[in-house]
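Below: one structure, written as structure tokens.
Here the complex is missing a single protein chain, while all its other protein chains stay put.
Coming up: chain A.
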Amino acid sequence: MALELVGSAPEQNDDLPLSIRGLTVSYGEKPAVFSVDVGFQPGQMTAIVGPNGAGKSTLLKAALGIVTPLSGQVRCHGRPLAEMRARIAYVPQRASVDWDFPARVLDVVLMGLYRDLGLLGRIRGQHRARAMECLARVGMDGFAARQIGQLSGGQQQRVFLARALAQGADLYLLDEPFAGVDAATEKAIITVLKDLKAEGATVVAVHHDLATVPDYFDRVFLINTTAIAEGPVADVFTPENLQTAYGGRLALAQMGGVAAG
């Protein structure tokens, strides 16, 4: 089995869309992410998989500079994060915001144009047209004028994806995009993500549903505070590696499903 161990050759990862070296993040005395080296391959869809509290979301947030790491380096296409913001689109967890905020669906998507608009730039017809295009891509163009609080969970998730699309980035970082969404939304999101990949974008998503990993993703990054393994699904997504990542917490039935998949 050609298992590519994470961190085996970090010096070669410099030009990757996103490469992380020696990353440690701690919210108290116990590190949530410890000394992680990982690089994400261009034009691929990678799932970040691991048990609850394994530091999946934290890794993403540290990669974006949302949480400050204790140590470590994040580089995007070989350059510091601050220079590459425009090329990174982030889809946070839906539960992280107040949905009673006074905004319509279109207003939320327009937030994705913040870097284009700046402080005082006027929102023009072309901006609205671009936002509507992004809403159409996720099948939400009929909802542009709705107050965001009136949406279902799946619809909210799609609006978040549309906001990320509006940025026109080529690296997409998604935090649990399929958590608690309906089947139609899951299908719509995966279609958009696969289209993005076909256009050459890199997609990295925290993912919790082991059963869909082989269908949805090209590569897997297994993490449980420390990095376990990163590589193509066929090589890395094995019962042995999952056992290492999840310890005894993974039900045997799930393991069987993985082995069969």
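Convention: a residue touches a chain if its C-beta (ideal position, glycine included) is under 8 Å from a C-beta of that chain, and two chains touch if they have at least 3 such contacts; residues count from 1.
Quick note on the criterion: contacts and distances are computed from a predicted model.
J.: Out of "Respiratory-chain NADH dehydrogenase domain 51 kDa subunit", "Manganese/zinc/iron transport system permease protein", "Transketolase" or "Nitrile hydratase subunit beta", which one is the UniProt protein name for the chain not included here?
T.: Per the UniProt record, the undisplayed chain of the complex is "Manganese/zinc/iron transport system permease protein".
J.: Which residue among A:26, A:147, A:212 or A:226 touches the omitted chain?
T.: In the full complex, the listed residue that touches the missing chain is A:147.
J.: If you put the missing chain back, which residues of chain A would it touch?
T.: These residues of chain A touch the chain that is not shown: 61, 64-66, 82, 85, 88-90, 92, 96-98, 101-104, 107-108, 111, 114-115, 117-120, 139-140, 142-143, 147, 152, 155, 163, 173, 184, 187.
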